[in-house]
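A single protein chain has been removed from this complex, and every other one stays in its place.
Entry: chain A
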Amino acid sequence: MSKYYDIDDILVKEEYVPVLFHKTANGVTIDPSAETNCAEQGSKVDIPFWLAHELQLRQAVSINLPACFDQKTRLEVQADAAYVDLRSRCPYFYEFGCKLEPLVTDRTLGILLSTAFKIRYKEALTKVYTAAHITASKYLSFLTKEETNCKPYRFCHGAELCLTI
């Protein structure tokens, strides 16, 4: 409840997830490929996470993993996590994964997140934090929103410190 007004939390929940409907939903136009205003039983639709979560609590849908956590991303993270462009997959990669983790049947999501973060921290985040602006900027475009939050205004504080003596 403490995150109700948190903008980041609201944006995370806006991300789309693919779901499979177990019951028919009448009078809703959430399925753009359907002919009628219904989501048929057994149809696969992309809906925002906040809606998917609620529907799953009522056992009307089952949630599948979205594309940003698919096998391609996993292989890339295994190969070289520091250079994977997570921002273009999903700017809230870690937060989204944490929210999905209790809802999907895939048990390896948590490990994917933690190993990805550990490697990226070691390779990219520390370099972004400590290195010159030029080297840092090439990593900046890959970082998710959570990772860029780790690095607030370090440069101006370093400069301020130099000026104090």
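Throughout what follows, a residue touches a chain if its C-beta (ideal position, glycine included) is under 8 Å from a C-beta of that chain, and two chains touch if they have at least 3 such contacts; residues count from 1.
The working rule: contacts and distances are computed from a predicted model.
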Undisplayed chain, where the name is taken from the UniProt record, one of "Small ribosomal subunit protein bS18m", "DNA replication complex GINS protein PSF2", "Glutamine synthetase" or "Phosphatidate cytidylyltransferase": "DNA replication complex GINS protein PSF2"
Out of A:D6, A:D70 or A:D85, which touches the unshown chain? A:D6
Kindly state which of the options A:V19, A:A39, A:I63 or A:V77 is in contact with the chain not pictured. A:V77
At which residues does chain A meet the chain that is not included here? 5-8, 74, 77-79, 81, 94, 98, 101, 107-115, 117-119, 121-122, 125-126, 129-130, 146, 149-154, 157-158, 160-161, 164-165
